[in-house]
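Of the protein chains in this complex, one is absent; all others appear in place.
== chain A ==
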Amino acid sequence: MSQKTRMAPKPDPQSLSATAADSSAQVSIDPFFHILKFVPYSFLRPPRLRLKLPSFSLPSAMTVFSLILLTYFMVVSGFIYDVIVEPPGIGSTQDPATGAVRPVVFLSGRVNGQYIIEGLSSGFMFVLGGIGIVLLDLALDKNRARSIKVSYSIAGISSIVIAYVMTTLFIRIKIPGYLR
């Protein structure tokens, strides 16, 4: 057969057996096949199973994007800092006058330090701002009903505004001399 002369230069016996098995579907020259036909499977009967190898298909782009957004939220809220440095969830100071213990949300004094809760809330604000811009883009897509477009654009604009205002507020609380 002309196919065989144009095959791979060094055919190993398994590929040869595959070609032979394919070209003449009945008789196989595979020795292992013949051995196995005799030794266990002449008296053992394999059961009829309806198993299928799990087929592996690539997820869609938007699924991957949502996973990435989750990872981004974790990284940007200082998750690794939390795991290694193990700060408390929220700080506390003692009121000098009354002696009561008051919670302190923002770790002040250092730029590279945080409590867990402040990290998570800031990370949420960043992701909210990002989603706001995404919603704006979805609102400008032509193939939707007008009411949905309007609601997307309102949600997008309000998300961006809230996220920006809150983030500026947070950084002003944390770094007292900000922009002065």
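Methods note: contacts are C-beta pairs under 8 Å (C-beta built on N, C-alpha and C of every residue); 3 or more make two chains touch, one makes a residue touch a chain; residues count from 1.
One rule holds in what follows: contacts and distances are computed from a predicted model.
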Listed names "NOP14 protein", "Vacuolar protein-sorting-associated protein 36", "Integrator complex subunit 9" or "dolichyl-diphosphooligosaccharide--protein glycotransferase", matching UniProt entry of the absent chain: "dolichyl-diphosphooligosaccharide--protein glycotransferase"
Of A:80, A:101 or A:148, the one touching the omitted chain in the full complex: A:80
From A:44, A:58 or A:97, residue that would touch the chain that is not displayed: A:58
Touching residues (missing chain, whole complex) on chain A: 3, 6-8, 12, 14-15, 18-19, 22, 58, 61-62, 64-65, 68-69, 71-72, 75-81, 83-85, 111-114, 118-119, 122-123, 126-127, 129-134, 136-137, 140, 153, 157, 160, 163-164, 167, 170-171, 174-175, 177-179
